[in-house]
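In this view, the complex is presented without one of its protein chains, the others remaining in place.
Labels A, B and C are assigned to the chains in the order they are written; within every chain, residues are numbered from 1.
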Amino acid sequence: MNALPDAPVDASFLLRWLDTSATVLDREANRLTLLDSPIGDADHGTNMRRGFIAARTAVGQEPPDTPGGVLTAIGRHLISTVGGASGPLYGTLLRRAGKQLGDEPAVGAERLRDALRAGVDGVAQLGGAAAGDKTMLDALLPALDAMDTALAGGGSTTEVLDAAAKAAAEGAEATTPLRARKGRASYLGDRSIGHQDPGATSSALLVAALADTAREASA
Amino acid sequence: MNALPDAPVDASFLLRWLDTSATVLDREANRLTLLDSPIGDADHGTNMRRGFIAARTAVGQEPPDTPGGVLTAIGRHLISTVGGASGPLYGTLLRRAGKQLGDEPAVGAERLRDALRAGVDGVAQLGGAAAGDKTMLDALLPALDAMDTALAGGGSTTEVLDAAAKAAAEGAEATTPLRARKGRASYLGDRSIGHQDPGATSSALLVAALADTAREASA
Amino acid sequence: MLINVPETVVADALRGIAIAHPELTVDVERRVIIRRGAPYEGKVGLVSGGGSGHEPLHGGFVGRGMLTAACPGEVFTSPVPDQMVRAAAAVDSGAGVLFIVKNYTGDVLNFDMAAELAEDEGVQVAKVLVNDDVAVTDSLYTAGRRGTGATLFVEKLAGAAADEGAPLDRVASIARQVNEASRSFGVALSACSTPAKGGPTFDLPDGELELGIGIHGEPGRERRAMMTSGEIADVAVDAVVEDLRPEAPVLLLVNGMGATPLLELYGFSAEVHRALTERKVSVARTLVGNYVTSLDMAGASVTICQADEELLRLWDAPVSTPALRWGC
Partner (left out) sequence: MLINVPETVVADALRGIAIAHPELTVDVERRVIIRRGAPYEGKVGLVSGGGSGHEPLHGGFVGRGMLTAACPGEVFTSPVPDQMVRAAAAVDSGAGVLFIVKNYTGDVLNFDMAAELAEDEGVQVAKVLVNDDVAVTDSLYTAGRRGTGATLFVEKLAGAAADEGAPLDRVASIARQVNEASRSFGVALSACSTPAKGGPTFDLPDGELELGIGIHGEPGRERRAMMTSGEIADVAVDAVVEDLRPEAPVLLLVNGMGATPLLELYGFSAEVHRALTERKVSVARTLVGNYVTSLDMAGASVTICQADEELLRLWDAPVSTPALRWGC
């Protein structure tokens, strides 16, 4: 456990997260599209890049002043620009999370976890997928569980999000041996086995961006 | 100069030539099509095979009893079955040659040469090509010249046709460095240089089949 | 690829469609293609859409007797709800709007969101899900059967009903009937190349083919050594006939995936016809062409739709769109 002060999750924090996410997705777009190629339709990277770059521009122009407002705005823009399965799913995740935060000006790791949990529940509800179906949930659910554990252990925001990032990355990797049961990859049946899920991979990148934002804030 | 007796060129001779030609073209069809690929439209082999196999069947059913009749009939069937540039050209060659022979029951090498000369003139007239234009004429014209020389030297039919076959083969090979000025290959301009002309190659095969027929007849 | 940059492929195409088809209103910015003159008084509006790369589906089917509007997404990416909301508002005459949605997670989610938003704006919306692809078997463990070739049948037949002035519930029930009476099966002889990826979406060596493909460049359920046109027709016809077991004459669509020459497609359609006849299925109408494509994929799909008298009448009804036109 390090001794750095805990960075508050406020509007500025999430705007920096958006900026980092857009940059990371821009850089990783080709890899995500390549992952979406053998078991999908080769567009996940371009979808995510398009959406996050558009959201960064739009949200940056009139930035909301609460963390809930920022997440809701990003979610709305993702829905309007991503398309595909991931657009409504990520859009719903962030909108639900944002709504859950209400208009509080700043929150700690616990409230953030609760909001993300609500968002991820929204994804499960909308898409009908469960853990092990080889979707983004297989990165997101482990991330939430890791946050629970880290919070129970009294970790700082940075530590909690680091744990989440690690679990999300592991969860994404662990999709490789799975047989897809939702989304396009499911059409392939057993042939979906042996490929990492692109949506789980982008989820891991987004959670990692959260951890990076926290680390930089507390540095 | 060998001492074999001179085989007369009669209907049976030319029917055997047709049979040999159809067999050779069937075997060499792929090579001719491959030659027609870089500088043409990849069909010369299938065109020639289709035409000569059809002609063999059709002419074989009601074989004419004069060499002129056989050539005219083959020519007519080629026109009706080959298509492309080579159909009318080869068809005209054989029809003109056949007409030139009239209804003589059998001829020698000199009359055969005259008939072929008339046929090749027909090709030049119909297609408007000249020596050096990278067409079948570049095999046919040297073959005629070689017949002239061999006849002047008093050669037998076999010897005359062997000389023709040799000259046609050399003529076909000599088309490689030429720039095409007629037919499809001409569209390529300088890019036609470096490829052997498919029509000259099939002409060389047909002349070689004449020589083979003569050699077998006199064996 | 004959493109400028991947990012502008859809917008560039929309500019081209606008020039070539003055009978359509093309909103390049908002990505909606609308039949000129819409809304049509008293008539139900038909809105469809989906990822781009399947042309002429859907934009090429906008016009009299078929769609009133189409919403093209990015290549192989469902459109966003804003497009369908805009299209619904533009074509609703008060008689309501039918959303024709191919069954893909992305399309379903985005059209669902759009329907909610459009209804909030006072448009009555009905939805039909097209899921005709028999290659997707265990639908319990998948996202369910995909919408492929039958989309053309649904758009044509529901469009004819709407053109006749049928009310929304009737147009929707015809659309559902057509979907339920339709089955498809597709085969790829090559993968397709998306602008984003810049190369083939999967590796398919020469001399092999994929059976049971969708229309998004995804590989099929099974890879086999190359078969003849007749053998492929037998496999495809078996798949659709065993699943549908038609008891009436069928509408037949022999559809090219994009790069299959018409010469080959017509030859294949003769084999499909033979295979159907051998299985005692009679064919009432035959349509052959590249209609529901997958960019430059080589291959074909077979769709049949069991047709009663009314569906046959609706099939023969006038249609006037860029890609399908007869009777007027």
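The criterion applied here is as follows: contacts are C-beta pairs under 8 Å (C-beta built on N, C-alpha and C of every residue); 3 or more make two chains touch, one makes a residue touch a chain.
This structure is a prediction, so every number in the text was calculated from the model and none was measured.
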| item | value |
| --- | --- |
| In the full complex, displayed partners of the excluded chain | B, C |
| Residue in contact with the excluded chain [from B:N47, B:T66 or B:T157] | B:N47 |
| Among B:L18, B:A55, B:V70 or B:L89, residue touching the chain not depicted | B:L89 |
| Sole contact to the chain not displayed, among C:T25, C:S93, C:Q124 or C:S229 | C:S229 |
| Positions on chain C where the hidden chain makes contact | 1-5, 8-10, 12-17, 19-20, 52-53, 55-56, 60, 75, 189, 199, 206, 228-230, 232, 254, 258-271, 273, 283, 286-288, 290, 293, 295-296, 298-300, 325-326, 328 |
| Absent chain, residues of chain B that touch it | 33-34, 37-43, 45-47, 50, 79-89, 126-127, 179-184, 186-189, 191 |
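Quick note on the criterion: only the chains that are shown with their structure count from here on.
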| item | value |
| --- | --- |
| Top-ranked pair of chains - ranking by C-beta pairs in contact | A-C |
| Chain centre separation in whole Å, for chain C relative to chain A (CA means) | 33 |
| Euclidean distance of C-alpha centroids - chain B vs chain C, Å | 54 |
| Chain centre separation in whole Å, for chain B relative to chain A (CA means) | 75 |
| Residue numbers of chain A (touch at least two other chains) | none |
